[in-house]
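Let me begin by presenting the structure, written as structure tokens, before commenting on it.
After this line comes chain A, so read on.
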Amino acid sequence: MTTHTSTHASTIADEIAEKTFQDVSLCYQCGKCSAGCPVRYYMDVAPNKIVRFIQLGFYEEALKSSTPWLCAGCQTCSTRCPQEFDLAKFMDAVRELALEKGVKVKEQDILKFHKAFLHQIENFGRAYEVGLVAEYKLKTMHLFDDVDSAPGMIMKGKLKLLPHVIKGRKAVKDIFIKTAEKKQTKK
Partner candidate 1 sequence: MTEEKWEPKVVAFVCNWCTYTGADLAGTSRLKYPANMKMIRVMCSGGIDPVFIIKAFERGADGVLISGCHPGDCHYNAGNFHARRRWTMFHQLLEYLGIDKNRLQFSWVSASEGKKFVDVVSKVVNDVRELGPFKGYKELNSEFTAVVNGLKQEVNKAEAVNG
Partner candidate 2 sequence: MENNLKAGYFPGCSQTGTAREYDLSLRSVAEKLGTELTDVDDWNCCGATSAHVTNHTLANALAMRNIVQAEKQGLTEMVAPCAACYNRLIVSQHETQIHPELKKEIEAILDSKIENPVQVMNIVELFTKIGADKVKQAVVKDLKELNAACYYGCLLLRPSDITHFDDAEQPTSMEELIKLTGAKPVEWNFKVECCGAAHSIARKDIVVDLSKKILDDAVAHGANVMVVACPMCHTNLDMRQKAIKKEYPEHKEIPVLYLTELIGLALGMDEKELGINLHTVKFELKKETA
């Protein structure tokens, strides 16, 4: 069942327009984006339908779908869209909104991965892969995936046991703090 949350009708579409500098009404629902999307088969809803949901004000449906999280950001859709609608960027905005609005994200693993990744940058200024994998595994409790590759990688010098910490670590941390603050004040 769909609940029509049209009371916020303009708000989310507007927020997306603000974040992506484009209007969702551009999309005429041809479906070319979905047709070419490499991860289409894994999504619960076709990418074009997420746009449709936003056009019609079915926000909940859009924000809780797995589709934005499965979107790999490959921009195949944006490149081929006949209306020059940048769907990849639109997906970025939907995810961001889902986080801001505290919607329960279906693809928890993916979210945890992104969080772990950003956490590394926040702390060290750069992605620290061992830490990333460790943090991700702890978060998701997928402790034994990928054991096939990790140890070999350390031997090959591909994974360093200690993170590289950049000098501008504080500057980077600041970026995180400031962008987070901005979100607070906006709400």
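How these were chosen: all candidates are chains of the complex that A comes from, given by their letters.
The definition used in the following text is that a residue touches a chain if its C-beta (ideal position, glycine included) is under 8 Å from a C-beta of that chain, and two chains touch if they have at least 3 such contacts; residues count from 1.
Nothing here was measured: the structure is a model prediction, and the numbers come from that model.
**Q** Looking at this complex, which candidate touches chain A: 1 or 2?
**A** 2
**Q** Touching candidate 2 in the complex: which residues of chain A?
**A** Residues of chain A touching candidate 2: 19, 21, 38-39, 42, 70-76, 78-79, 86, 91-93, 95-96, 99, 107, 109-110, 112-115, 117-118, 120-121, 125-127, 129, 133, 136, 140, 145-146, 148-149, 153, 156-160, 164, 166-168, 171-172, 174-176, 178-179, 182-183.
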